[in-house]
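The structure follows.
Here the complex is missing one protein chain, while the rest keep their positions.
Showing chain A:
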Amino acid sequence: MTKTAFGFPLKHSHIKTKLAASLGGGAETTTTITSMKFSVKTWSNGKARTGLLQLGNCPSPIETPSLLLSTRKGLPLFISPDLLPSLPLPDSYLLQFSPLHFLEGLSTKTIAAIGGLHQMLGLHDYVYAAVLRDPIQCLPECDASNKFGASFETPCGRVLVKPADYMDMIASMKPNIWASLADEVPAWVSSKRNRTSVDRTVKWLDECIALGSAKAAGGALFGAIVGGSNIEERKRCAQEAAIRNVSGYWIGGFGLGESMDERPALLNAVTVSFKLTRVLFKNTDYFECFIFKAKGEWLFYCVRLEIHAACWMNRVVTVVCIVGSEVMIEVRDAGCQDSLQEEKPRLVCGLELPEEVLQGVAAGIDLFDSSKDATPIVQNCVCYTCQNHTKAYINHLLNVHEMLAQTLLEIHNTHHFLGFFRSIREAIKEGRFDLFRQMFVQHRREQLAAVAVCA
């Protein structure tokens, strides 16, 4: 496989500039809202994509698809701040937290007095993303949510969070990224309840936007998208979010009872509600591009670059990117609106197993909120744990219930999951994501079968 040049410096920068101007920022687009920048770099097999996420306080850009490390009160469960840098950087700069964690003992006033989360945690280079739902401790309780706010089961009991409460939290904690308040419902609710959840989520998005500017909350707002297991509601919510002033999208309502099989359709409904095909041309002279339709695929011919926005058989054709001799164009149904603008990052909540992450990546998701995968200690692992300790020692710590076992395992598992995301990115860059996914899923299946036989 040849490695694409996308993501490398452009050789024909003047052409890029010209293109960007004529496309209204279509090529190599970046979004600058607050201090977050995001740009999509490569696509593979349809919608899987890599990108670069940049945040003002973070020393280096972070490549996506990427994992947000889950935290408890801003720190990983067992990894103290001096051990955090032992995880691969910059991959481990992204941290996710639930503002609800701080109901246990800290007022928003005190957090504001300390100067926000980065200051309070002493992690100035790290990126904090605020999402109320935390899969372990703060679960949405849809029966108790009402038109005023969303309800959660937390270690402090059940709490109802109204947009104003939530924005107080955001204004005091000052996260880099925050998702708007959502009314998340499980897959089995009635279609009426599901519709209500979309209505409320959209309404709360407006309220969060208004309150956010009133309270000078700052940070990049990710518009919440819900809709349960109804494709039309998902589309509706996505389109509502897309037309608002948001920096990215937070896709909720997953991991709440929907089946693995129905998920791709739901994810696709959100990320693209139109038919989109991206075609990557390698080793072509971009003045004479050919797009083929073979075996049901597109065939398109353009003699000159000027037809970058041409119409062909009722399809809109857009030149997305040109680097050296590689050309990428986008073909989509005419009249369809881009429901989630391509250049904005998409963060999903509730996809935790590696197989689920791969579903998300295939649908064009960029950021994932947590991981549930425990990887056995293997040979050749380069993580802090495996470099410093033997399997025998870790087994001993587990046997005697020592906390260090949890610390070492969290480091190892996080290291591995970050590595998994790195291989996903490599596969996308090399244009072989589908193959990678197939191989990975098959390998996992064999592994799990082997474990089952042993047990």
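The rule is simple: contacts are C-beta pairs under 8 Å (C-beta built on N, C-alpha and C of every residue); 3 or more make two chains touch, one makes a residue touch a chain; residues count from 1.
Everything that follows uses one rule, which is that contacts and distances are computed from a predicted model.
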## Note on the structure
Given "Queuine tRNA-ribosyltransferase catalytic subunit 1", "ribose-phosphate diphosphokinase", "Cytochrome c oxidase subunit 3" or "BUB1 N-terminal domain-containing protein", the protein name in the UniProt record of the chain not shown would be "Queuine tRNA-ribosyltransferase catalytic subunit 1"
### Task
Taking the full complex into account, find the residue in A:Ser60, A:Thr110, A:Ser423 or A:Gln442 that is in contact with the omitted chain.
A:Thr110
### Summary
Answer key for A:Val40, A:Leu121 or A:Ala182 versus the chain not shown reads A:Leu121
### Query
Which chain A residues would touch the chain omitted from the figure, given the whole complex?
72-73, 75, 77-78, 80-83, 102, 104-107, 109-110, 113-114, 120-122, 155-157, 384, 388-390, 392-393, 395-397, 399-404, 406-408
